[in-house]
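Input: one structure, supplied below.
Complex shown without one protein chain; remaining protein chains in place.
Entry: chain A
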Amino acid sequence: MNFIKCLSTYATGTRSFSTTSCLHEIRKLARMRVVDNSALGKAARLSGKPARVIHVYNKTSVGTVGDKVLVAIKGQKKRAYIVGVKQNQKPNMPKFDTNNIVLIEDNGSPTGTRITVPVPSALRKKGEFSKILSLATRFV
């Protein structure tokens, strides 16, 4: 029966797309939410054009929590750290409703002065994040 159905769809050409749900992977051109209180992030949010990933600094080119990305924001190139992802996570790791980033300057110091949303506690095991984690108000 299914075989006949397949043949018929081939003949009529009706069903030609996949309906699999998306994986929420952070790749190039993914839109991100800036969660620090920097003026740049706020301006991007208000303009309706959130920051867009143009490079992921890791081997797989799929960003996860703790990865560094290059984003295009308000016509500028800025580096940022991912501090929360939508993708399904392992046990005990939080899964966020949005993909969150914190902007940093070229010298590695954060642009904003405060992170407004909770940050995964597992980020604390990486030493390079001390500057960013000092801005965080809450950990989950």
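The rule is simple: contacts are C-beta pairs under 8 Å (C-beta built on N, C-alpha and C of every residue); 3 or more make two chains touch, one makes a residue touch a chain; residues count from 1.
Throughout what follows, contacts and distances are computed from a predicted model.
Engineer: Report the protein name recorded by UniProt for the chain absent from the figure; options are "cysteine desulfurase", "Large ribosomal subunit protein bL19m", "Trafficking protein particle complex subunit BET3" or "Cytochrome c1, heme protein, mitochondrial".
Structural biologist: Matching "cysteine desulfurase", "Large ribosomal subunit protein bL19m", "Trafficking protein particle complex subunit BET3" or "Cytochrome c1, heme protein, mitochondrial" to the record, the invisible chain is "Large ribosomal subunit protein bL19m".
Engineer: At which residues does chain A meet the chain that is not included here?
Structural biologist: Missing-chain contacts on chain A: residues 2-3, 6-7, 10, 21, 35, 84, 89-98, 100, 116-118, 121-122, 124-125, 137-140.
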